[in-house]
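In this view, the complex is presented without one of its protein chains, the others remaining in place.
Entry: chain A
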Amino acid sequence: MKFTSLLATAAMAIGLATGAVAQDKTKVGFVYVGPVGDGGWTYEHDKGRQAVEAHFGDKVETVFVESVPEGPDAERVMTQMALEGADLIFTTSFGYMDPTINVAKKFPDVKFEHATGYKTADNVSVYSARFYEGRAVQGHIAGKMTKSNIVGYIGSYPIPEVIRGINSAFIHARKVNPDVEFKIVWAYTWFDPAKEADAATVLIEQGADVILQHTDSTAPQAAAQKAGNVITFGQASDMSEYAPLPRVSSIIDNWAPYYIARTQAVMDGSWESANTWDGIGPGMVEIGEISDAVPAELKAEALALKDAIASGEYHPFTGPLNKQDGSAWLAEGEVADDGTLAGMNFYVEGIEGEIPQ
């Protein structure tokens, strides 16, 4: 015990010393769940990091650690970053929620920002994007484009963020195509190209001709391309290398403005714990170029839907909507509140299957 506390003190001392040396520069750390070259989720976060460097130049130093497993390892990586003098640390996966809170307790002077979570503290902010707004546009296109009326959906983990996306896509697919069905497969991974490709292949073999994914790599796109006659949507990043087919559009996460703003806040000393949840309107979620594989008329509809969401005129979760078991959720014209959306753990009426608990 004594020995470990001695080690810890020594480590702290070194950390403080290096922290003191690096005082003139603001040090920003990023913890990534996948490799920066995944072409999806982590790739976009890293683009945000590069934007911070480009914006502040010499005034900032950024560090990142990629492919950090969600669990105790994440805590170790964050602690290391804090000890090395980071002033602001972005932890960019849902599974880092508790590790972030734990580490933040130990380093009250370091600011933490956790993506897609819901636990905050004095020095922990949470931020996320309203991906479900983009899912609404995808669902609309998917519902119109499918010929087999089967849409395959590759889920990662059954967490509210993913379930929101499924519901939003489903609601808007059903709206334009009452016969459409969703087949949902849970991959239980954010990043495993071989498994993601297998999941896409299985869905295609079972009749799906549209594949929506909520995993991070471009593997499902490649699998769809191999199968032919299947359309997909880029997830988290544009994935435009698979356009015009199979990828017909995409949801792009644009973290750069947020990362720059928060880094600025740390520099100014105006940083405060906050809960940011931005969508298409403020530009945190973008809809990637809708390719020519989509008929012009449908493309116009999709863009109109996007604009309506961006202006706040339309909310993707607007009643009347029932839950899966048929019980009423939202009355005619009623809009879902953020609290329910943030903790969403139910499917809407019409989706088959159960959410793994």
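Operating definition for what follows: a contact is a pair of C-beta atoms (placed from the backbone, for glycine too) under 8 Å apart; a residue touches a chain by one contact, two chains touch by 3 or more; residues count from 1.
Rule of thumb we're sticking to: contacts and distances are computed from a predicted model.
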item	value
Chain left out of the displayed complex - its UniProt protein name, from "LrgB family protein", "ABC transporter permease", "Imidazole glycerol phosphate synthase subunit HisH" or "NADH-quinone oxidoreductase subunit M"	"ABC transporter permease"
Residue of A:Ala219, A:Ile251 or A:Ala336 touching the missing chain in the full complex	A:Ala219
Option touching the unshown chain, where A:Pro72, A:Pro108, A:Pro178 or A:Gly353 are the choices	A:Gly353
Identified contact with the non-displayed chain, of A:Val185, A:Val230, A:Met284 or A:Leu305	A:Val185
Contact with the hidden chain (one of A:Gly29, A:Gly85, A:Pro99 or A:Gly152)	A:Gly152
Chain A residues touching the omitted chain (full complex)	34-39, 67, 152, 158, 183-186, 188-189, 191-195, 197-199, 201-203, 205-207, 217-219, 221-223, 225-226, 239, 241-242, 352-354, 356-357
